[in-house]
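This is the structure, below, for whatever I ask next.
Let's turn to chain A:
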Amino acid sequence: MAEKLLEKPAGRIDEVPEQRLMRGLLDHFASAMTDFQRLDRGVMRAKVERRELHKVCKFLKDNMSFEHISMISAVDYEDRFEIVYHITSYRDKLLLELVTTTPKDDPSVDSISSIWGGADWQERESYDLMGIRFNNHPKLERILLPKDYLYHPLRKDFKG
Partner candidate 1 sequence: MNLYEFSYGIIHWLVNLVNNLWYWLGDVLPGLLGDFFDAIGRFAASHGHMAVMAMLVESLIVIIVALINVLNFIWIFRKLSGRIFDFYGPYYVGYRIGGWLQNLADGVKLLVKEIIVPMKADKMGYLLAPVIYIGSSILIVGIIPFSENFGISTTREPGQYVPGAALLALAVFAIAPFSILLAGWSSNNKYTLIGGMRSAAQMMSYEIPLLLTAVSVFLLAGSLSFVDIVDAQHDIWFGIPLLIGLVVFMVCLAAEVEIIPFDLPEAEAELVEGWTTEYGGMRFGLFYFTTAIRAYAGGALVTAFFLGGWQGPAIIPDEIWFLIKAYIVYVIFQWMTWSLPRVRVDQMLGVGWKRLLPLAVLNLLIAAAMKTLGWF
Partner candidate 2 sequence: MAEMWINMGPQHPMTHGLWNLRIKVDGETIVDAQPEVGYLHRGIEKLAEGKTYTQIIPIADRLCYGSSMTWSHLYCLTVENLMGLEVPERAEYIRVMAIEMQRIASHLMWLAAYASDLGLAAGFTYTMRDREVLIDLFQALTGGRLTYNYPRIGGVAHDLPANFERDALRAVDYMETRLKQYEDMFEGSKIFMMRNVGIGILKKGDAVNLGVTGPSLRASGVSYDLRKDMPYSVYPEMDFAVATHEDCDCYARYRVRMDEMWESCKIIRQSLKKMPKGKWRIVAPRTAPVGTGLGRVEDPRGEGMMYLVGDGTDRPYRLKIRSPIFVTVSAAPKILVGYKLADVVAIMGGLDMCIGEADR
């Protein structure tokens, strides 16, 4: 299922794309990124600090050729919110699962819709159903539920 990669990879010549990705991220954002895992061939997972999220995403798009944001999910745990970004690279055929945590009383994170236009509606959906606020989003409105709805239904404390 998942292998933990504990040590930094060696050598440059015949690097696998996953290792090149990990090296690139660790070189630039060593303090913010932790907990790298290889889930499957071509699928990597990492945790990132939420303040550095925007910079990491911009780096991924500009330098590591991650052109496509596949999915933005929000999970509601007991002590935190987790926002999971799945970002795809067409060139290297990689999928990176980037996990951010926010505390329960301040579920907000920077919006990446200025980097990838495809994140726009996905962030609106997370706001609508889970209540995560995305800073600097061009138009953070409800999208699936009526505009004047009061609750965020996907949270665990909303019971039907």
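Here is the rule we go by: a residue touches a chain if its C-beta (ideal position, glycine included) is under 8 Å from a C-beta of that chain, and two chains touch if they have at least 3 such contacts; residues count from 1.
Selection criteria: all candidates are chains of the complex that A comes from, given by their letters.
Because the structure is a prediction, the values reported are computed rather than measured.
Colleague: Candidates 1 or 2: which touches chain A in this complex?
Modeller: 2
Colleague: Under the stated contact criterion, what part of chain A meets candidate 2 in this complex?
Modeller: Against candidate 2, chain A makes touches at 1, 39-40, 42-43, 67-71, 73-76, 84, 86, 90, 93, 95, 97, 116-122, 125, 129, 142-146, 153-154.
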